[in-house]
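All protein chains of the complex are present and in place, except for one that has been dropped.
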Amino acid sequence: MNPIIFNLEKLPDWFGVLPEIILLVFAALVIILDLFVSQKKILAAVSLIGIIASGALSLGFWGTELSFFNGLILTDSFAVFFKLLFLGVSFLIVLASEDYVNSFRRLQGEYYALLLLATTGMMLMAGAGDITTVYVSLELTGISLYALTGFLKDRKSTEAALKYLLLGAIASAVLLYGLALIFGITGKTGLGEIARAVQAQLSGSASVSPALFLGLVLLIAGFGFKIASIPFHMWVPDVYEGAPTTVTAFLSVASKAAGFAIIMRVITSVFAAPDWLARDWATVFAVLSVLTMTAANIVAIPQSNIKRMLGYSSIAQAGYLMVGLAALGSSPFPGALAGMSPAQSGVLFFLASYAFTNLGAFTAITIIAQKIGSDEIADYAGMGRRSPLLALALTFCLVSLIGIPPASGFMAKFYIFRAAVQADLLWLVIIAVINSVISAYYYLRVVKVMWLESPPSAEKVPSSALPTVSLAVSCLGVLALGTIPGLIMKLAEMVNQFMP
Amino acid sequence: MGLAAAFWVMAVFAVAAALLVVSLRNIFRTALALIVCFIAVAGLYITLSADFLAAAQILVYVGAISVLIILAIMMTREVRQGNPANRPLKLPVLAVAVVLLGLLVYVVVASPWQVSGTPPLAPTTGPLSRLLFGSQGYVLATEICAVLILAAILGAIVLAKEKEE
Partner (left out) sequence: MTVGLEHYLVLAAVLFCIGLYGALTRRNAVVILMCIEIMLNAVNLTLIAFSRYVVPQLLTGQVFAIFVMVVAAAEVAVGVAIILAIYRGLTDIDVNNINLLKW
């Protein structure tokens, strides 16, 4: 534990959710300021300040192992890592949103406020220590995202919002049924209490009670929707295509990371022991992983809309991440599930790398779409000549998604695959590597269109300041994680999970 | 005995109403069947000595959610258009639902539920309020619900507001 300046044991409960409270205060401030301020850039600035303040406060909880509100919320490095990830993503999204938000004169305050509320929900998800907080924070995130998806109010956007809401509600009902079964068999709601009750019931018996097992299956189905694993991915292509591109970026990165955070929190704490139980869900994730990456990569090949293609690409990336979850469950390291396992740090590193990479790719697309008014890959012809830097940045991000050094995607895959090999999952790694090769085909096709085909017009594609900053930060992040991965990896290896 | 009779009556009403919701062609009648289902479930809550929840069920589901849904039907004049089903998917989904039901029933029968013999707490309103708002209870989840409602209000305003020209 880090040296702590003052006695954390005596802190009032609200202290544990201070980062979230700050973010909420700024969300409210944005809504109120929206009424009085005519210069709307101030709203973005206020949101950014709120995000930075919340991030600084979150950082103070690094290395602590505390629970607040009677165990409803936990603060540990695991939560802090994810909170900083979500805050970092929404910081870059706010920057990248400048052009988009300027296109609607009203409702700008609501856009930023909903973005901050969704981030708050995700931060609470990362620290949730009780199935009630898991559920309500999941729904807070979900409802904010449904509204953000429909923000454009055109045909595609509204249809996407309706589809996302209906499928999301069905998925959360399934998840809720799983939580109810786990509550019923243990009689507890706190994750730590549930874990102890499960272990007490399993000690001495060689099989798991059917209710617990079905609860686990329903949980994986419900969370599978959040991380867009096949076969729970039906919403992804339409929603990614219909939503505002900045929101798509947010969905594909933050929402997915939140899904993995909550999976690791719930499944690795409640179903960690004994070994055979952990191996059971590891096998489920291994199978889902194979299905997800293979199907998504094959369907991505014929896509002509770049948002749709990146939608399938992000499904495939969830498949690689699930290789990490499978390795986590069958990890040969004792105590691996309390954190400090190569599989967990690999998943965390992958999520950080994926966040920068996908944000970079989507920001580049946002900037290009704003100027050429199209998301069709064919219209990207000659982008290398019309706007070399933009095309270079997008190329770099796509290369990272394939997993070619020096981009961070390579190191991310390397860490996860190494952990999987150590956990005797060589077959899974081989399938994942074959999939990476398949995926190179559709990523490189975009690169080829951009650099080798001749542009329809020689007109330059200019970009506005803030989104460019966001893009530059993302690309630097991809480069930094790819060339000096040790730094973040050290942090990821220090991440612990606290069980009250 | 009275409790058992009440359970069976409510159960039959709830299942019949739910079946009507998924099968009726006239969407307005579908909404009415849904209300019957909600009321039957409220009755079941009473047999489980959840008095506060039964009242909340009537207020929230019958009073608010049903009215919202009927409003949506009226505003969109969907009564005439009916309640079409998705033909090609009917059978596979039916199979999934039946398999899930079989699994659930098996789980209910085969799981070692630790049924406690102690009588339930009644009335529940006081203890529930302490759980919802007390520092030893779920006050944080209650507060997150408040934020969730804020998000829902913002979202509803954004989505339903007329598009500016």
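As written, the chains take the letters A and B, and residue 1 is the first residue of each chain.
Convention: a residue touches a chain if its C-beta (ideal position, glycine included) is under 8 Å from a C-beta of that chain, and two chains touch if they have at least 3 such contacts.
Owing to the predicted nature of the structure, the values given are computational and were not obtained by experimental measurement.
Listed here are the subunit B residues that touch the chain not shown: 3-4, 7-8, 11, 14-15, 18-19, 21-22, 27, 30-31, 34, 37-38, 41, 44-45, 47-50, 52-53, 56-57, 60-61, 64-65, 68-69, 71-73, 75-76, 78, 81-86, 89-90, 93-94, 96-98, 100-101, 104-105, 108-109, 113-116, 118-121, 124, 127-128, 131-132, 137-138, 141-142, 145, 148-149, 151-153, 155-157, 159-160, 162-163.
In the full complex, subunit A makes contact with the omitted chain through residues 131-132, 135-136, 139, 143, 146-147, 150, 153-155, 158-159, 161-163, 165-167, 169-170, 172-174, 176-177, 180-181, 183-184, 187-189, 233-234, 237-238.
As a convention for this text, only the chains that are shown with their structure count from here on.
Look at where the CA atoms of subunit A average out and do the same for subunit B: the two points lie 31 Å apart.
Residue ranges on subunit A touching subunit B, taken from their complex, read 13, 17, 24, 31, 68-70, 72-73, 104-107, 110, 113-114, 117-118, 120-121, 124, 130, 132-133, 136-137, 139-140, 143-144, 146-147, 150-151, 153, 158, 161, 181, 184-185, 187, 201, 209-212, 214. Residues 103-104, 106-108, 110-114, 135-141, 144-145, 147-148, 150-152, 154-159, 161, 163-164 of subunit B are the ones touching subunit A in the complex.
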